[in-house]
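Note that this complex is displayed minus one protein chain, with the remaining chains in position.
By letter and in written order, the chains are A and B; residue numbering begins at 1 in each of them.
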Amino acid sequence: MEVPILKQGAYLIASIQAALSDTDLLHFRDVLMKSVGQYRARGVIVDVAALDVMDSFGTRVLGDIARMISLRGAKTVIVGIQPEVALTMVQMGLTLGAVETTLDLEEGLAYLDANTKPAAER
Amino acid sequence: MTDSAVKVTFAPPTVDENPALLRELVSHLRQNRTKLREEWVRRISVFELLTAMTKEEIFAEATSVYDSYVLALETGTLEALQAYARNLSERIIPRGVETHEVVGIVLLLRDVLARSLFAKYHADFAPLNRILDAYEPAANRIAITVAVGFVQERERVIREQQEAIRELSTPVLQVRERLLILPIIGLIDPARARQLTEQLLRGIRTNRAKVVVIDITGVAAMDANVANHLVLTVESARLLGATVIVTGLSPEIAQTLVNIGVDLGKMTTVGDLQGGIEEAERLLGYKVLPMRETEAV
Partner (left out) sequence: MSESPNSSHSANSSGTEKPEQGVPLITEADIVAARQRGRELALGIGFSPGDATLIATAISELARNIVTYAKRGEIRLIPIELNGKRGLTVVAKDEGAGIPDIRQALQDGYSTAGRLGLGLPGVKRLMDEMEIVSEVGVGTTVTAKKWRT
């Protein structure tokens, strides 16, 4: 199953569907990294609103994605974590570390607007 | 969701061995329906049960209960009786009918029917014995079914009321755009803590809040479990993109948090609610501006 990745200006927006297998998730990671390089994206939004379960594997991969993206000088925002999923993650002790998380896409874009500057202005 | 059937294991399963006896019993009860029902209603009034209901209501219910009772005896199945018991309970609980009354009237009916059996078979001990063998276990099963049905319904109502009280006593207030305040007052038990968290997270989503002020000035004490839950709540809110400010932290509760290993340096706390709101406004970028200035935040 492919995860659709959209380009919006200097940002990439990816929406993960619910029943993604482990292999699909890793494949998504690879495709996303390639896309970040290909489009020289400043920011990446990963929308997980459709995920009804986030376990240690999913958390780890998302964390890896964010770290790899930051190595390329871009920022990642995870958006749309469901309340029950958030509670479960926290209860399990799973953490996304320093990765920014926002309520939804709109907030995610606002964050990227405020926190990423075009290369020329850096 | 249906409640599981009540299992009664003390009654020896002898009823099914005597279908003929059972038929005899049932037909006796049906033939004498009017007389026995009247006797039962008379006793209900003598023992001053169901005082919350009118004579007409008691008579109507007595008819339904009597017929359901006999049907349960006849078929040996309790589903119809259970459904009726639940239905009856739903109607009479708001009228203030109590458990001892419901148990009482069912036992009275059992007595009335048993007496009528004694009267009919008094001449010969052997058939009396046999018919009681058929009647007693079934009658006891029925009594338990009705009583348990009533009690379960009562418990369900009480749970709903408790839930409603909890919801009312913990409003999540939207004070400004993107700012929620959750004032907590009184004792927090694990159930309430869970409910608070759910309400808060739902509120964050509905109001698209970016800052939440949780005020625990009104909370006297917190055990380690609830304190831990507070931490979970703060971290969950963060995953939803909201910053949580905890205000009104007493020294005792601060100590509890430290004891369970919370790094208070990582939790944003302010002394009182007012201070917390000001900090929240600062975080949200609210400024008091002179009239002519506009500024993108």
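We adopt the following convention: a residue touches a chain if its C-beta (ideal position, glycine included) is under 8 Å from a C-beta of that chain, and two chains touch if they have at least 3 such contacts.
Bear in mind the structure is a predicted one, so any value in this text is a computation, not a measurement.
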item	value
Residue touching the undisplayed chain, where the options are A:Thr59, A:Thr76 or A:Thr101	A:Thr59
Where the missing chain touches chain A, by residue	19, 21-23, 52-57, 59-60, 63, 83-85, 87-88, 91-97
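FYI, only the chains that are shown with their structure count from here on.
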item	value
CA centroid of chain A to CA centroid of chain B, Å	42
Residue numbers on chain A that touch chain B, as the complex places them	79, 81, 83, 86-87, 89-91, 96, 101-104, 107
Residue ranges of chain B in contact with chain A within the complex	197-198, 201-202, 204-205, 208, 210, 232, 235-242
